[in-house]
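Yeah, one chain of the complex is gone here, protein chain that is, but the others are all in their spots.
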Amino acid sequence: MTFRGNLPWRIASFAVAAGFVLLWQWIADLKLVSPVFLPGPDRAWNALVAGMTEGDLATKLVATVERMIWGWLIASLAGIALGAAIGISPRMRAYVAPMLEFLRPLPASAIIPVAIALLGLSDAMVLFVIAFGALWPVLLATIHGFSAVEPRLYEVGAALGLTRRQTIMKLSLPSASPDILAGMRLGLTVALILAVVCEMLAGRDGLGNWILLSARSFRAPDLYAGVILLGALGFLSSVAIDWTEQRLLRWRARAR
Amino acid sequence: MRARGLLLPLLLLVAAELGMRLSGTQSMALAAPSDVFLSLLSAIGDGSLLVATRDTLTVAFAGLAIGTAVGLAFGILFGLVPPLNRLMEVTIEAIRPVPSVALIPIAMLALGFGYRMGIAIVAFACAFPMLILTRAAIAGIEPRLFEVARALRLSAMQRVFKIILPAAFPRIMVAFRLAAGIALVVAVTVEIAANPLGLGYGILIAQQALDPARMLAYLVWIGIVGYALNWALVGAQHGMFGRAGGAEARQ
Partner (left out) sequence: MRKTDKQAAARPVIEFSRVDLSFGDRKIIDKLDLTVREGEFVCIIGPSGCGKTTALRMAGGLVNPTGGSVGVLGEAMLKPRRDVAIVFQDYGKALLPWRTAHGNISLALEAAGVAKAERGDRIEHLLEKVGLPGQGDKYPAEMSGGMQQRLQIARCLAQDPKVLLMDEPFGALDAMTRQTLQDELLSIAADTRATVFFVTHDLEEAIYLGDRVVGLLPDPGRIGTMTEIGLPRPRDQLSTREMPEFLALRRSLFDFIEKAEA
């Protein structure tokens, strides 16, 4: 996207988005849609500012972010370690991969009731569910990345006399890194979704619980403030992954 | 080779069975595989499981149909008209990252509980991947094909229906498969989080009724439904592109 005149397009694109916000304001002002569930952007914004400054919206945001990040980190570490162990050995793959393929389409949220039965409505339960759900994308992507390493590279490694540890750290892991990062990106999305769902179900403090309670008490502006924050959270996490990918996978960009 | 893949699940099942039987555990979360199996049979027998499956699939498929139709239409439009795509970029990128489950409370207020709420959220979740991937599919068409179209003096409509859509079709199908997987996941998630119907609600009720065998039976069943759906879609894709687009369809 390095066409000339990129900036004018960017500005125009922001103008269009601003136009949609104005349209939303106009619809809300004219009460074309019931204000019970569509407050104008002004009221949502005011609720957001009030919640962040006077209310405890910031605390909820931090709680959700912490859950999401911790669960995702645990899932990523476990997923990479397990995925490397499975992906690097064809024999291990033959035994384990079919079962993983069967479990892959299972919605991660379906284990929430099981987790509740095991761990109760606790923070440990929430963390477990997030880590479990975010594990799958990372695990499967890592297995794929490790099993798709160019065999010639292993011959090069053998000819150079790399130790097994060096082979994994210097050949397999970097070669699998694009897949692993793609899995971690998906895992982060899953982590956010599960954090919100668990907070709704288990009543743990956080944005998920906040938006649910706001809806139940018909505080639509508060609800939208929470949704906007969740959108921002999703946006920022995707930007963070983009940034990491660009730094770590610079060699790929150069290849194009 | 398949036998080796079955070994591990069988071992785990036997271990779970023996573990539950020998320890005589009375758990609120765990049950012996044989009890889970019996519970699954009884849930099928009394029809409750099938009703729940019907509800979940109704929501998933209706949401999928609406979401992919919208995503496909805008994806084609944005793919064919780059200026429009660039004008809408900020708007799309602002809405897309909103986690679909964040819409549950809004849908509760606007639509109340029931099919419509689930369908709306599933449609939202399916529309964006469909839009993005369709747009990419059209942008990724071999430029030589456009030259061919020009050389053949095809009209704009002919270009869309004879060149662009067929060329992008395999990748659009991949997008559809992805969206279908998302549809089931989101449908079940909405039911677990809020909506009192379908398989997600069933598993939650079984947990609250402290009936672990039934809860796990639902879990297994959800897994089977997910696997079957995925299997059917992969099969359909291979059937359609067995020869012309097999390589691309498998991506």
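A few points about this structure:
In this document, chain identifiers A and B correspond to the written order of the chains, with residue numbering beginning at 1 in each.
In this text, a residue touches a chain if its C-beta (ideal position, glycine included) is under 8 Å from a C-beta of that chain, and two chains touch if they have at least 3 such contacts.
Keep in mind that this is a model prediction, so the values were computed, not measured.
Considering the whole complex, the hidden chain is in touch with A.
Summary of contacts with the chain left out: across A:Leu153, A:Leu213 or A:Ala232, the touching residue is A:Leu153.
Contact with the omitted chain, checked across A:Arg10, A:Arg104, A:His144 or A:Lys170, is made by A:Lys170.
Although one chain is not displayed, subunit A still touches it through residues 150, 152-153, 155-162, 166, 170-171, 174-175, 177, 249, 251-252, 254-255.
The working rule: only the chains that are shown with their structure count from here on.
Centre-to-centre spacing of subunit A and subunit B amounts to 18 Å, using the average Cα coordinate of each chain. The touching residues of subunit A, when paired with subunit B in their complex, are 9-10, 12-14, 16-17, 20, 36-38, 94-99, 102-114, 116-118, 189, 192-193, 196-197, 200-201, 207-208, 211-212, 214-216, 218, 220, 223-224, 226-227, 230-235, 237-238.
Within the complex formed with subunit A, the subunit B residues making contact are 1-2, 4-9, 28-30, 86-91, 93-95, 97-106, 108-110, 181, 184-185, 188-189, 192-194, 199-200, 203-204, 206-207, 210, 212, 215-216, 218-219, 222-223, 226-227, 229-230.
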